[in-house]
Every structure is written in C-alpha cells, then in structure tokens.
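A single protein chain has been removed from this complex, and every other one stays in its place.
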Amino acid sequence: MINKVVGGPTEAVADIFEGATVMIGGFGEAGSPIELIHALIDLGPRQLTVINNNTGSGHVGLAALIANGQVAKMICSYPRTLNSTVFPELYLQKKIELELVPQGTLAERIRAGGAGIPAFYTRTSINTPLAHGKEVRRFGGYDYVMEFGLQADFALVKCRVADIHGNLIYNKTARNFAPIMCTAARCTIAQTQQIVPLGGIDPENVVTPGIFVKRVVEVPAPLLESKLVSEGKHYP
Amino acid sequence: MINKVVGGPTEAVADIFEGATVMIGGFGEAGSPIELIHALIDLGPRQLTVINNNTGSGHVGLAALIANGQVAKMICSYPRTLNSTVFPELYLQKKIELELVPQGTLAERIRAGGAGIPAFYTRTSINTPLAHGKEVRRFGGYDYVMEFGLQADFALVKCRVADIHGNLIYNKTARNFAPIMCTAARCTIAQTQQIVPLGGIDPENVVTPGIFVKRVVEVPAPLLESKLVSEGKHYP
Amino acid sequence: MTNNKEPAIGWSREQMAQRVALDIADGSYVNLGIGIPELVAQFVPPGREFIYHTENGLLGMGPAPSAAHLDPELINAGKKPVTANPGAAYFHHADSFVMIRGGHIDICVLGALQVSQFGDLANWSTGAADAIPAVGGAMDLVAGVKTIYVMTTHTTSDGQPKLVPQCSYPLTGKSVVDRIYTDLAIIEISEQGFVVSELAPGVGFDYVQSKTGAPLIRESN
Partner (left out) sequence: MTNNKEPAIGWSREQMAQRVALDIADGSYVNLGIGIPELVAQFVPPGREFIYHTENGLLGMGPAPSAAHLDPELINAGKKPVTANPGAAYFHHADSFVMIRGGHIDICVLGALQVSQFGDLANWSTGAADAIPAVGGAMDLVAGVKTIYVMTTHTTSDGQPKLVPQCSYPLTGKSVVDRIYTDLAIIEISEQGFVVSELAPGVGFDYVQSKTGAPLIRESN
C-alpha cells in the first residue's frame, strides 16, 4: 500500500548523488526546505547543479551548501540578496558557474520540464543580453525567444501539510516554486510541518497532487533562515 | 471600487459579437455554463468560433447554440458523445467547420494563450494525421510537433462560488477547462451558484484569481443538461 | 496441442482484466481507457493499491457511486459518474495533462482498433468518409504515459485480425504499445515484432497465429 512517509531528512536525501541536478524550492527563506538542505550538506555529494530563485543568505541553508563546495552551478534569477555573500565571492573567484534566467522564464522552463514540453517561445528577454545565442522567431509580428524545459534528478520542497500519498498544501507565499518543481524532478522530496491521514486534505484544495511526490518527511518546527542568519549561525 | 457582479446572464453576454471566438467551459455537462449559453442563443450573434472539449448533447446548451446556426467553427477534441446529433449532422452536411485537437494539446494551447506563449512543442500527435502540415522538430532524440497558443474574445464558465473581485472556486470535475479558459480570453464571464463577500474564499484555495474574470453572474440553481436532454427539451 | 475450434475459448473480458491487473505494480498511477479497460479496477490483487487518474481532472478516482450519491459534476473521462477516494485531488485540464504528457502516469490501459507488430496503435478513427473524427486524450496518453498496455479482443467482431503488420486505420501513435492483452494471448512488442509471452488456457500458438495478421514469435525460454 502507498505510504510515502520516510523517517527523517537524512533518510529522505540519502540517494542524492554526485553531479545530480537538484531543484530547491523557496523564494528567499519563504519555502526554503532548510532541514533537507542541511541533510544534503551532511551527506556531502559534490558537483551539484542547483536550481533556485536565489543563492541563499548568511551561512545556513542553500548558502551553506554552496559554501561547502558542493555546488558546481547555480541556475537562478537573482543571485544577490540581502546577506548573500557566499555565492558572490565564489562567483567572482570563478569557482562556481551561473546561468542567469529571468524569473518568469525560470518558472515557465520548470513547468515545461514537468509538462513534457521540450521548448516554448516567450517575449521575455528579447533584445537583451540574456537572449544572446538563443533562437529568435517571429509570431504575429513580434519576436520571441525559444527557451528549453528544465528537469532535475531531485526536488527538495517545504510545505505546510502533507498526507501519506504525498498530496501537499503550502503556506502563503512560501508556495512559490515548489508546485512546479515537484512536477519537474524524477524524485521529489517534501518536508512538511504536519502529516495528516488520507482524506485530511480536501481534494478541492490540494495544490500538489501526490503523483508528483516520492517522499514525505515531517519537520514540525522548521528552522527559520533569517533568525539563524541574524544570530550569525553557520552550518554545519 | 471593484465589483464584477452583473445582473443576469442576458446582461453578462450582451456584447458578444458576430464572428467572435468564444471558449466555453465544461467536459460534457460537467461545468457547462448552460444559462450563459442560453443567453447567447437569445442574443443571437452568428459566425462564432467555439472552443469546447465536445459539441453538446440533445437540443439544449452548446448543442442548441450550434443548432441555432450561430457556430461557424468548433475547435474540440471529441465532437461525438452520447446524445450528440446536432453537430454530426451539420458536419456531414459541411455546414460547420471542425478543428480537431487532441485533448491535452487543446488544454495546453489554451493555457499557452493565457500565458503569453505563442507556440510550444509536444510529442502528442506526432506521426499521426493530426500532425499533418505542422512543423516537426527534434529535441533530445525525439520528434515533437509545434502547436500554437489559443486565445478568445470571450470565455463562458461555470463555477460553484465567486466573490465580487471574480475569485472563483469550482465543483469537483466540473473544474476541467474553466481555469485555463479564464486566462485565455479577453473577457471572461463566470456564472456561479453562489456569491460570497470578499474574504469568503480562503486565499489558499482560490482556483481562478479575479484578475482573469471580468463579470460574475449568480445562477443559484443551474439547469442540468442531462435532465433536459432526457426530457427531450429544446432551447429556445 | 493446437485447438482450431471456433466456440468461445480463451479468456473472458473479466479474466483479461484480472491478468492485466496482475501485471501492475503496487503503488502505480494508472489511467484506464473507456470500455473494457475500465474492468481492470475490479481486479486489484490483494495487498496492492493503484491510484486512478482520469484525464478530465481527478486523481484518486473511486468506483461508481450508488444512485443516491450521483453527482453529475463528478465523472470520469467516459462521462460516467464516479467517486473520489480519500487522498484524491481535483485539478484543471492543463494540470491533468501535465501528468500525462510529462510522463508521470505509470501505466495506461487502452482499447484498440488495430495494433501493428512494431507497436503502432490505431484506436481513434476508422478513417471512414462519413465518420465524425473524435480523438479525446488518446494521442496524449500514448505519447506521454510510461507504459502502454492494450486490452482488446484478438479479432474484430467479424473475425478480422486486430494485430496486423501495419495499421490501415489512422494512427494514434507510432511505436507506443508495450504489451497486448487479448482473449487469446498476451503479446509483447519487441524489435522483432509480436512475441507471445502467454497463451490463454486451451489456446495453442498456431491457433493464435491463425487469428493474427503478422508473424508471431515464440518467447524463448
């Protein structure tokens, strides 16, 4: 019978391998699956390609994963944010690669990856440096850039409530990239503040249907990135 | 201040014009906005292009709109269903045009139309007659067909609950095409069984945000297409 | 060993459905086509759980409701009333076909007009001039679902082979079928063509070959 709940973050991420592509949910700290990221730091696989809107802040969560030398490449829209120093330093030293993607194109590329759409056209970035080298095509009198779908080996996301089939609902703007990342990864791992019995989520209100989720791990009181950063915490 | 509620179906559809493209929600009778369709029959504009998964049944709703000679072209995936005789007869007499689109491609084309995506690639229909004349392109060793986004002048949808800003929630599988059609039409008109005050829909549970809806009309007890068909009813 | 008599031999529709269900792994996400494939849901082996997807917008579809619980807005892709199991989810059509096109559904069981020896499927149109073409989600399903099983009578009602060298009807998809369950046999699609992996009780290889439009290969043991 179907039960996707696993014992803890360590077990949940245990098969993430060297060179894997990992989508990580969150917009800043909202929706960042910090316990799963810390378990990934404990596990230690290197040469990861990470897809996230940002690059983390301080020395915890995603920033700590980068600081630990595990990330070869970031695909993101906004790599500098308040208290973000780890990525900028490594980037200027040419020790980490960056693929900069407009935020909406990043979202659409992830959705396309999950939807079996290999490529699509968008006006976003047309006539800008971010369209360099990309195919441009005219539809209805306007130029559009061709963009490719993005897929990943793993997705790590945070949600508010899950059931044992992996149906998920989120909290406010912490939803952000998680629902589309769940669709675009071969193995989606969700940390949730609460696990409810089957039927505990109204079928009308499910945001991520369980078909997109492989593992669920309960983290009732997740750490708050901004609090750790303000306290000057480092992980590990 | 924003209040999208209008007095009734007649007022709601009053500006639908000859030659307009109209998306109509519903999968069979589930989600069919039958009162709005009947108001459109009363209004009488002709030469419409209608986008719906089917072509209606019996002599009410969409089938009656077609029988009334108002539809020049149907874009749909499955034009024959139980009790569907109006469209087949006109089609065999070459009195109505048909663009047959695979169901998932139809859904994705509507979503693309709403999302500012002029074209995308899909494997669906590759090596079949429905790919004839379409551009084929290879990505990652597989062939894909290019498909175009679909937009409309109007969308008519049915929902369960709406607020005055046009936020909508649906009932079970009556949701089907409505949320994407709302995004792809310049003017979306929703009939709802209930109108609630602002705040009456939990922001976490909104399916169609109000930005996609222009008009809301309350129809507390909508007619049931299958009941009308079994009673042999004709509209008008 | 062979049996060339014409009376009802081989598997019943229910036995075919049972045989299909046996080949579906626990925890699979399954889409059942309209018609015979719907029977599969009645034969889930003990200890297994399948989650049913219906492309009109429901994951976790349950059986038909009692007359008292009919809801005309809770239906399946065949537009028949169904129920939603605990843990179900409703979603719109674009999201539903993300599941299909994106390769998230494990198994789809479909009916067929014809299947070619290399796995081409024709199941949406006979191409007749006076037919109303209707495709629904069939082309999306064969293009996107990981494993495609076909469940069909071995021949048409007038005895013509449905398993053929090449489909004469318009295709639903090319090289998409993985396995065929008929009333006479279970047949795999291989690079060499049709391979018989199992015969119905009392049905011989030669008999099945006589009802098939393309060469059959005996499974090597």
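We just call them A, B and C in the order they show up, numbering each chain from 1.
We take it that a residue touches a chain if its C-beta (ideal position, glycine included) is under 8 Å from a C-beta of that chain, and two chains touch if they have at least 3 such contacts.
This one's a predicted model, so the numbers in the text were calculated from it and none came from an experiment.
Colleague: Name every shown chain in contact with the chain that has been left out of the document.
Modeller: Hidden chain contacts in the full assembly come out as A, B.
Colleague: Out of A:5, A:30, A:72 or A:195, which is the one that touches the chain we can't see?
Modeller: A:30
Colleague: Just to verify: which one of A:10, A:68 or A:81 makes contact with the chain not shown?
Modeller: A:81
Colleague: Residues of chain B in contact with the chain that isn't shown?
Modeller: Residues touching the hidden chain, for chain B, are 1-2, 111, 114-117, 163-165, 167, 183, 197-199, 201, 203-204, 206, 209-212.
Colleague: Even though one chain is hidden, which residues of chain A still touch it in the full complex?
Modeller: 27-31, 53, 77-82, 87-88, 91-92, 98, 100-108, 110-111, 122-130, 170-180, 207, 224, 226
One rule holds in what follows: only the chains that are shown with their structure count from here on.
Colleague: Using C-alpha centres only, name the chain that sits farthest from chain C.
Modeller: Between chain C and every other chain, the largest centroid distance is to A.
Colleague: Which two chains are joined by the greatest number of C-beta pairs in contact?
Modeller: Result: the chain pair B-C has the most contacts.
Colleague: As a quick test, compute the distance in whole Å between the mean CA positions of chain B and chain C.
Modeller: 29
Colleague: Give the residues of chain A that touch two or more other chains, as numbers and ranges in rising order.
Modeller: 115-117, 203-204
Colleague: For chain C, give me the residues that contact two or more of the other chains.
Modeller: In chain C, 58, 84, 90-91, 97, 100-101, 143-144 touch at least two other chains.
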